[in-house]
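Complex shown without one protein chain; remaining protein chains in place.
By written order: A and B. Residues from 1 in each chain.
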Amino acid sequence: MNVMNRNRRQLTVLDLLGRSGDTRTRTPRGARTHESKPDVQDRTNGSDRSVQAWTNGSDRSVHVHTLATKDVSVLYGDHRALQGASLAFDAGTVTALIGPSGCGKSTYLRSLNLMNREVPGCTVEGSILYHGQEVNDGSVDSFALRRHVGMVFQQPNPFRMSIYDNVAFAPKRHGVKGKQDLDELVEKSLRDAALWDEVKDKLATSALALSGGQQQRLCIARAMALRPDVLLMDEPCSALDPIATLAIEDTVRSLAAQGICVAMVTHNMQQAARVSDKCAFFYLGELVETAPTQGFFDNPRDPRTQDYLSGRVG
Amino acid sequence: MAPETSGAAAAEFPVLPVGLTGAADRTAERAAAAPAETPLDPAVLSAPEKRRLERRGKLLTGACVFVVMGAVAALIVSVAWQGLAAFLADGVDPVAFLTGAVWAPHAGEAAYGAAPMILGSLAVTALSCAFALPVSVACAIYAVEVSPSFGSRVFRPVMELLAGVPSVVFGLLGLTVVIPLVADATGTTGYGILAGAVVLAFMVFPTITSLTMDTLKAVPQSYREAALGLGLTRWQAICGAVLPAALPGILTALVMGMARAFGESLAVQMVVGNAAAVPSGLVGPAATLTSVLTMGMANEAPGTPAAHALWALALVLLVMSLVFVGIVHWIGKRAEDRHGTA
């Protein structure tokens, strides 16, 4: 009940924001404002103009996107799963990647933290920029990138360890030593994922004893323990019931409010509408349309998007 | 400006060691210090210690693979080298080697005819599989199709145990049980191809049966349901739908059994009689490639023509086992080509 109420409240806020006509200037917790309106093109169809705009950004003074891709294509062997996707993600915003099954949205997401490198036979072409720094040319360590770009998977996949060890696992391996530091980090991360109150008395029990929704929030906490500034989520709620889904959505919103840049794949249009600031529609391996969420649902431009939203395809 | 916004959140976090300072914190610092177009400090995106760790792990495990592959290559080269020496260095005629009926490395005029052993090996292999196959298939059908509870609770453990029984124990059983039976029945000493085949049949039985059971289990349940849905009896469903679908797998099982029978040495050597002459019948002393190798190698000094001739027998064994592997692959590939599945 509580969750439902909270969510309804949030929906209203979102609606207001949507109607305000400028989704980019949200001021979560009143803490931050964008100095300049980021030049996310409301209707990017991969045109040269828009690509140039958000890769250089020079005509827009100083803005550099947290994460941006330019003409990213993904090949499995000879099969082209994704063709030339260009998109930008900013701090404090939630971007929903939507589209029918097999449209390349998860493939795209997995390119952003170079996870596709772990898939044999998979190659990623194009440019992936993290704070303006090219990361897809082999010049950076995927290990380093991934601790700044966290990921949450479709199925909750906690390790076979205690709740505490799940969260502390990666920081320990990345060099956090002190017990005090770890304890603090674990608590902070679990609070980020809105799980702390539920598990603070049983941190030593197995993570597998948690419910599906709790496991997924644990996975969020596990990713947040590295203090990333980007969180990639691959259909994080598809294995969960509606209540657990709303809890995750709340978590996502509060993470964005802290300034985290969230990219979330979802096949659920209502979820995209509830959670996201910006939507990107993928269809048959192509990024078709990008727009602020409100405008996207009210007034899709591309006929393929219109067909999809009206249920004619997908 | 976007990156700056994350600074507030980062400030609440516990102090982390330098190596882990979140990118959020750094971007905030950077944003304060320099124009945003300046590329991110490359150090943020490099993790040399992780890269070193990964490289070390890859080297270490790669070395293990290298050792395994090197050992196999050395084995094949070594056997081929010493075996081919019989033909290349000692001038044994390969055709005469394969077809010659006399094996007398120590006679005045040394003769290296491997036909008795090759025939002996083929005979025990063929006979043992002929004995084992029908029983194996019948047992597998019963244990998988008719009474799965008996299959999983009694039969499968018995097969696993039987598969683990060492070959010398089979040889011992051959000596104490099979030889007397054969001797009584035929009025001979009992040693020979027949006794060897019976012992081998017991050895290949668990191999063929287990693999056949796996194959039958892998036949989709829908095949059975489709057959039963057409009004067929269970027996008709087994014979008409399940067995044909499992045929490639059963053939594979048979070939694996043959490979085991062909390469088995001690159990056969103990009961086959060890007389390197062309077998005249199923009873009466005979020899196989493996039995001659087992008996002979102790008596030959390395590097002599007689030793090379023995290595040539080992080479025949090696080639045959590679042929068996090839057949298994061929069956698998053919089934895949036909039905799109392995």
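Quick note on the criterion: a contact is a pair of C-beta atoms (placed from the backbone, for glycine too) under 8 Å apart; a residue touches a chain by one contact, two chains touch by 3 or more.
We take it that contacts and distances are computed from a predicted model.
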Protein that the absent chain corresponds to, by UniProt name, given "Prokaryotic ubiquitin-like protein Pup", "Phosphate transport system permease protein PstA", "Cytochrome bc1 complex cytochrome c subunit" or "P-II family nitrogen regulator": "Phosphate transport system permease protein PstA"
Omitted-chain contact residue, chosen from B:Ala47, B:Leu211 or B:Ala312: B:Ala47
Selected residue (touches chain absent from view) among A:Leu75, A:Leu208 or A:Met269: A:Leu208
Full-complex contact with the absent chain, from A:Arg146, A:Lys188, A:Arg253 or A:Arg304: A:Arg146
Given B:Ala143, B:Val182 or B:Ala245, the one touching the chain that is not displayed: B:Ala143
Residues belonging to chain A that touch the chain removed from view: 113, 115, 118, 120-121, 142-147, 150-151, 153, 155, 157-160, 162, 169-170, 173-174, 206, 208, 219, 222-223, 226
Chain B, residues in touch with the chain not shown (by the definition above): 47, 50, 53-54, 56-58, 60-65, 67-69, 71-76, 78-79, 82, 135, 138-139, 141-143, 145-147, 150, 154-155, 158, 160-162, 164-169, 171-173, 175-177, 202, 205, 228-229, 231-236, 238-239, 259, 262-266, 269-270, 290, 293-294, 297-298, 302, 311, 314, 317-318, 321-322, 324-325
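The criterion applied here is as follows: only the chains that are shown with their structure count from here on.
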Separation of mean Cα positions, chain B and chain A [Å, integer]: 48
Chain A to chain B touching residues, read off their complex: 31-36, 38, 57-58, 62-66, 90-92, 130-133, 135, 139-141, 143-145, 147-148, 171, 174-177, 181, 184-185, 188, 226-229, 258-260
Parts of chain B lying in touch with chain A, wherever the complex brings them together: 1-10, 12-17, 19-20, 22-25, 27, 30, 35-40, 42, 44-48, 50-51, 54
